[in-house]
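The complex is shown incomplete by one protein chain, all other protein chains being positioned as in the whole.
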Amino acid sequence: MQDHKNAGKLTTYAALDPADLVAIAIAHVLALFIGVSMAANISGGHLNPAVTFGLATGGNITIITGLFYWIAQCLGSIVACFLLQFVTDGMNGVQGVAMEIIITFGLVYIVYATIVDPKKGSIGTIAPIAIGFIVGANILAAGPFSGGSMNPARSFGPAVVNGDFSQNWIYWVGPLIGGGLAGVIFGDVFIGSYQTLPTSEDYA
Amino acid sequence: MQDHKNAGKLTTYAALDPADLVAIAIAHVLALFIGVSMAANISGGHLNPAVTFGLATGGNITIITGLFYWIAQCLGSIVACFLLQFVTDGMNGVQGVAMEIIITFGLVYIVYATIVDPKKGSIGTIAPIAIGFIVGANILAAGPFSGGSMNPARSFGPAVVNGDFSQNWIYWVGPLIGGGLAGVIFGDVFIGSYQTLPTSEDYA
Amino acid sequence: MQDHKNAGKLTTYAALDPADLVAIAIAHVLALFIGVSMAANISGGHLNPAVTFGLATGGNITIITGLFYWIAQCLGSIVACFLLQFVTDGMNGVQGVAMEIIITFGLVYIVYATIVDPKKGSIGTIAPIAIGFIVGANILAAGPFSGGSMNPARSFGPAVVNGDFSQNWIYWVGPLIGGGLAGVIFGDVFIGSYQTLPTSEDYA
Partner (left out) sequence: MQDHKNAGKLTTYAALDPADLVAIAIAHVLALFIGVSMAANISGGHLNPAVTFGLATGGNITIITGLFYWIAQCLGSIVACFLLQFVTDGMNGVQGVAMEIIITFGLVYIVYATIVDPKKGSIGTIAPIAIGFIVGANILAAGPFSGGSMNPARSFGPAVVNGDFSQNWIYWVGPLIGGGLAGVIFGDVFIGSYQTLPTSEDYA
């Protein structure tokens, strides 16, 4: 494995050090698990044009549906990159709050997708893994910037013991906005829509 | 990713080195998995005011219940921080025993929550993951202090082979107190309460 | 554990550094999980002559079937080593495309094996783990060479934000060929074969 270190490489910033490589690999293990768990029961969990294309060549998705997924996937990637550029270009209170909103939104969204959603199916069996994985992924992403709290209580205890509340507001405002948004979108809109759909049994 | 190392950061001790960041992220993956698995069937697994708030905005929990959770979450965080301060401020036999009590309590508690508890439900399917994860999390927390044994047999074998029993008592006293306490609380109190509750069938 | 570093070792390139060892161990955790998940429902998941031999001595597989597995296992290992030698001997556009074909084939194949395949059985419960694990394993393998994208959208967003599309074609051509091939083989051939088999119910 040491011999490979001298081999040519295609990308300029490709990680060659084991610790870097493990960090990147673990981030992707966590992130892909999360992406699939989050989206599986809403839209099928398509995060990747190559997977969508593979399912089309195998006859398991239509070309038209696949094209819509491709557009959504590329738009999502662009938006994510601009968002990342914004929250990591320096770091002040506003950016810390923005970072905490984004990562706590993800956490509470996956709580809905794997625990609360009545349509969660067998993903419920591995819900504790999903919660652990999204918190780990968010810390890998946000750790060097806002610290990656997502949890006001986790920041409140140390503030009490240290007697230092100077930045504690960030870890209340950001997580509560992010968590509240996820609750509105998944709880009120997605799950709410299940209940307002008239089903045939309603007329029985 | 290397470029990010020069970016501003909000928290003073934010980890920037991949190995530090991976250690912190893995600790949280394990800890959140454990927290959710431990508490899911007793109180719903609320560890985080932002998650509780999200579930309230989504209409899946009442405001009043949420407020009680908030108080419990903040009190738990403060108690944990004081406890951590005590067991890691220097390290002697008493602190080693205290550390082993705390981490073994967690281990045996999760054995009850995921294997023994008749109400464990689908969490039983992933019980071996829960046991592995709590031992890993406890070692990340206690490894640099008491070594994180949790297991008298694990410490007894090396003591026999090395002929050095000087600190072996710590790894019998701490784990047995911690494990015994978890047995009393979960086995006798929680599970015991299921059986003493008169159910409607009892009167049938 | 530090003491072991001075112990003798059998293999010349055996990893002694914790970070190297963790990287290698994680790669194998991910790879074996994937290998078993991929093949379990097609051929039983035999990747190892010693496992095949153990199942033969235990009376759970015949000697003849075991011999065919041994031949397939040794041929697979030789082909993999030559392939690895080709894609990592220097790195240009052709090798980058070849690397992305191979790893994306694996990703989409496991999407079929754990999500799409109607015969997937209980492996479906842990499908998000399988997706996360194969992406992590592929990054550990391909990260230092092509970067290990497997996902055109993941490469497209950064290209848009950075305004640099110079090598973006590699991450469209490679993944789409690899994903398309997996769709043809698993979707059209394997799953297609289930549906063309006349079953007794067809004649009922």
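Going by the order they are written in, the chains are A, B and C; count residues from 1 in each one.
We adopt the following convention: a residue touches a chain if its C-beta (ideal position, glycine included) is under 8 Å from a C-beta of that chain, and two chains touch if they have at least 3 such contacts.
For clarity, every value in this text was computed on a predicted model and none was experimentally measured.
**Q** Which shown chains does the hidden chain touch?
**A** B, C
**Q** Check the options C:43, C:62, C:122 or C:162 and report the residue that touches the missing chain.
**A** Residue touching the chain left out of view: C:122.
**Q** Spell out the interface residues on chain C facing the chain that's missing from view.
**A** Within chain C, the residues touching the omitted chain are 1-5, 7-11, 14-19, 21-22, 24-26, 28-34, 36-37, 40, 45, 47-51, 53-60, 70, 73-74, 76-82, 85, 122-123, 125-126, 129-130, 133.
**Q** In the complete complex, which positions of chain B touch the hidden chain?
**A** Contacting residues on chain B, toward the hidden partner: 13, 15, 17, 19-20, 22-24, 26, 30, 88-93, 95-96, 104, 107-108, 111-112, 115-116, 124-129, 131-133, 135-137, 139-140, 143-147, 150-154, 156-158, 160-161, 167, 170, 172, 175-176, 178-184, 186-188, 191-192.
The working rule: only the chains that are shown with their structure count from here on.
**Q** Work through the pairs of chains, note which ones touch, and then classify the graph as line, ring, star, complete or other.
**A** Drawn as a graph, the chains make an open path, so a line.
**Q** Among all chains, which one's averaged Cα position is nearest the averaged Cα position of every protein chain shown?
**A** Ranked by how close its C-alpha centre lies to the overall one, first comes A.
**Q** Please work out the Cα centroid separation of chain A and chain B, and write it as a whole number of Å.
**A** Each chain reduced to its C-alpha mean, chain A and chain B end up 24 Å apart.
**Q** What whole-number Å value describes the gap between the mean CA coordinates of chain B and chain C?
**A** That gives a centre separation of 34 Å.
**Q** What residues in chain B touch two or more of the other chains?
**A** Expected reply: 19, 125.
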